[in-house]
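Omission of a single protein chain aside, the complex is shown with its protein chains in their original locations.
Chain naming follows the written order as A and B, and within any one chain the residues start at number 1.
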Amino acid sequence: MMPHGKPNGLAVVGTRPIRPDGVEKVTGRATFGADFSLPGMLVGKVKRSPHAHARILAIHVEQARALPGVRAVITAADLPEIPSEESFVGEGPINFRDLSRNCLARDKVLYEGHAVAAVAATTDAVADAALELIEVAYEPLPHVIDVEAAMAPEAPLLHDDLFTQGVEPAPTQPSNVAKRIQFTLGDVGAGFRAAETIVERRYTTQPVHQAYIEPHACVASVGADGQCHLWCSSQGQFMVRAYCAKLLGMGIANIRVTPAEIGGGFGGKTLVYLEPLAAALAKRSGRPVKMVMTREEVFRVTGPTSGGVVEVKLGATRDGKIMAAQAVLKYQAGAFAGSPVQPGCMAAFAMYDLPNVSITGYDVVCNRPKVAAYRAPGAPIASFAVESCMDELARALALDPLALRGKNAARDGTRTAYGQVHRDIGYVDTLAAAKKHAHYAAPLGPRQGRGVASGFWFNVGGESSAEVHINEDGSAVVVSGNPDIGGSRASLAMMAAEVLGIPMERVRPIVGDTSSIGYSFLTGGSRVTFATGMAVVQAAEEVVAELKRRAAMILDVSPDAIEWKEGAAVPTDAYLGKFEPLSLAALALKAGRTGGPISAKASINAQGAGPGFGTHLCDVEVDPETGKVRIVRYTAVQDVGRAIHPSYVEGQLQGGVAQGIGWALNEEYVYDRQGRLENPGFLDYRVPVASDLPMIDTVLVEVPNPRHPFGVRGVGEVPIVPPMAAIANAIYDAIGVRMTDLPMSPPKILAALSGATK
Amino acid sequence: MATLVYAAPRTVDEAVQQLSRANGGARVLSGGTDLLVQLQSGRVKPGVIVDVKRIPGLIGIRAEGGGFVIGAATPCALIGEHADLKTVWPGVVEAACLIGSTQVQGRASLAGNLCNASPAADSVPALIAARATCTIAGPTGTREAPVEAITTGPGQTSLARGELIVAFRLPARSVRAADAYLRFIPRTEMDIAVVGAAVNLVLDARGLCTDARVVLGAVAPTAILVPEAGAALVGRQLDEDTLRDLDAAARRACRPISDKRGTVEFRTQVAGVLARRAAGLAFQRARERQ
Partner (left out) sequence: MSKHHVSTTINGEPAEFLCETQQTLLDALRDDLHLTGSKEGCGSGDCGACSVIVDGRLVCACLMLAVEAEGRTIDTIEGLAQGDRLHPLQQHFLEGAALQCGFCTPGLLVAAKALLDRHPDPTETQVRYWLAGNLCRCTGYDKVVRAVLAAAAELRQEHEVESA
């Protein structure tokens, strides 16, 4: 039961107030990473490898160091050598040694653009000149990028100490396969034997980038006492602090990270690239150092997600009951181990209640930038394959695609292949809402087709801290430690306002720096409104408890005479009429005389995050003479738990869909034969523009998560999972051609139409 | 570090002198939408930038001698807003207005688009199809040249040192004449043309084509006039046979490369498609211009 009332009994939650950071952002005053400046600041820039794979024989920095205006030059030799150590500070496991070498190469460069040195100088021009003066002697090595080529026994090896985990017996020869994963449920062999229809297909995808519009940026300042202060746009100031401390060999207490506003992250800013370099340069030069990536650097060196190969096999009885499901996923990890193949495996069939499942995943290193998280990491690639295969299965069985999914849908109590049992989920609700939506019955024009696909994401909880302080005039400040990438600041303020019973305008949310608020896990995994929200609610409830105690003191009544209603201490029914209500403002005024400032904090490890499910409908129109696809209509249905601020929940759905559309149709990394990226810019890395998209309709289904005081479940990641299959299925519906390779760009569609072999 | 010099001449002669003096190390700054990108990336390293926008006449459109004169540095946005130009030369105008975003349109110019000499330049096929000419000023005086004589290869022009384009001229127009430009891009905006096709034609009173020029972009090192494609239209109605012949002639003329924007096969196939569609549009417009 929701301790905070029925949906229509809420005053603030569920409404659509203006976001607290909104006016700053529409007037251009909000401070993003590159907007921040300190007096005496130097410019930091990075020297990068022109080779996709090479041994570093020597780096000569003397000439650069001697250039007037250059105040510091560093290479990996100037940073501590970090031993191998797994960390769980970021989104997904990361090895500190790998992270260190990703920030500055040691011994080898593993992708074009890999950083080998960094300089700090008085001006851009001097910094550029210094980079030119740094001489690096390389021994180029053969490179490999394609995932299956990297898995082949004769492939060039990236790491001679990488032995495949998850294989018995453990291999004695290194390879590019970092890990093999297996999830098994039941017996797929028996399942396929019991199936009357089997569909088997292979799917391939290319790496795609999060493509946030704001390039990475930071300013670092290190005092003579070794105290380091970093201002940066990132998805987690505590993550930045932890990573910098580790990579620089500094104590955590000596680093303070202030989060700037962040211009998009989507997972791509859940790790560090510039911050350790800027801090090291700041320390050496004795002056603040600002580092901002160019757009080209963003594409060339920061982690896009994996490209991959997914092979899916589904077997069902004639009436549509899936008896066996099998998938093999091979994902690129980039230069260091850690692709999202594991969550991809886990999410692949998570929407379905299946008796027999086998999922195998391979994490494969290759000579391109290290993968970084991208919105529901791993799941979109897997779902492109599985949901396309489901569409083929539906057609083979002559079943409506929503009905096929409904027949096999995960419900309360369904056990997934990775061991989790679903509880209080809303998947079938999304299917039902999609089925009865006007979109599903709307007529289609010539060369148009309709596709359906579903998606899932786990959503996480994790560690969050929050503080609620009552000001002398009865307004409140809510401090938390998570950068706001989707509107969470607004929803945190709304939940606090709801609990305190005051208007949202009287609650000011701020995102604190690492010294001002307790530890918080980063912004990712669709966790902030859930987990940090839970901490905020807990703190606000403690404040309310304290306010009631103060009221009891002032009124000289027993504490059980008081309840908190609409922002005031009021008599319970039993004491009706015995005293006048005391407002929060009145209590705040008397705080000093009743015990001191009124505030509370909560530091929690939020449990009970609820998974999210979505079902999308997409209509496309295909030009059969050019292969061009136009998105004609799109409807995204999602179980959002409880929409604290419906506009920003809708915004998450629309944004995720837009990224999925780009992934489906035009986005991809294009490498030349030397392993160099050919399209490191927005001209040829083609994200959707305003004229590419129609309005994106959203349907918010609310199946509250009972483990959160307001029923919240994460919403931000699910919406990027279904679009690629929804579009592929719509294209099939329009022109009878099954696209199994992303992106589904015009030349590929035209070739498929012509019946040419790929 | 050598300082990059900026000059903003007030007359054409001044500009010519500055360009000549710089010994090949000068670049004309018109809209800057190509030049600044190349400067920032280091692809070009001039010693002098000659900003021609302050020279009277370099920006502006006027009717003259039955046709139009467009100042070389006129932003495409101005071209797009010129009602008469749009009526008489809808193909040239729509081509110019396809260059980049609205922001790019606020600055990009025909001269810049032409002299940047990208094989995929959007305005060039339509200008060639229209029989447009350039007025070129240089050390030896002023000369006129057809637009197709300017680009000689990717990034290369036939302009001599010290020469700059000062204006484009569009000839007088008969009735029942119209042009059209279509391009193929993977998105709806913001991409470099994968294929461009311009058709300029004249119809007689019976609706038969008496003159046709078909020019393709992005399928060869420069935009190419395809006489065979134009010939496929002359003396005919726009029926299935005509379109088929036009398509085939367009394809035969293609000599594209495969790159990250398109393969040889795709460009060739789509060139035929766009030639047909542009011809259809031009025919329709010409019929409406009675």
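The rule is simple: a residue touches a chain if its C-beta (ideal position, glycine included) is under 8 Å from a C-beta of that chain, and two chains touch if they have at least 3 such contacts.
The shown structure was predicted, so the numbers you read here are calculated from the model rather than taken from an experiment.
Colleague: I'm checking contacts with the chain that's been left out. Which of A:306, A:342, A:654 or A:705 qualifies?
Modeller: Only one of A:306, A:342, A:654 or A:705 touches the chain omitted from view, namely A:654.
Colleague: For the chain left off this view, which of A:28, A:169 or A:755 is in contact with it?
Modeller: Of these options, the touching residue for the absent chain is A:28.
Colleague: Check the options A:50, A:140, A:264 or A:581 and report the residue that touches the missing chain.
Modeller: Checking the options A:50, A:140, A:264 or A:581, the one contacting the hidden chain is A:264.
Colleague: So that we can see where the missing chain sits, which residues of chain B does it touch?
Modeller: These residues touch the chain not displayed: 1, 3-6, 8, 29, 31-33, 36-37, 39-41, 49, 51, 53, 75, 77, 100-104, 106-107, 188-190.
Colleague: Could you pull out which residues of chain A are in touch with the chain that's been left out?
Modeller: 16, 18-19, 21-32, 34-35, 210-215, 261-266, 292, 294-295, 485-487, 645, 647-648, 650-651, 654-659, 681-683, 687-691, 693, 695-696
Everything that follows uses one rule, which is that only the chains that are shown with their structure count from here on.
Colleague: Centre to centre, by mean C-alpha position, how many angstrom separate chain A and chain B?
Modeller: So the centre of chain A lies 44 Å away from the centre of chain B.
Colleague: Spell out the residues on chain A that touch chain B in their complex, using ranges where they run on.
Modeller: Contacts found on chain A: 125, 129, 625-628, 665-666, 670, 678-679, 682-684, 686, 688-689, 691-692, 745-747, 750-751.
Colleague: For the complex, give me every residue of chain B touching chain A.
Modeller: My answer: residues 1, 184, 186-192, 260-263, 265-266, 269-270, 273.
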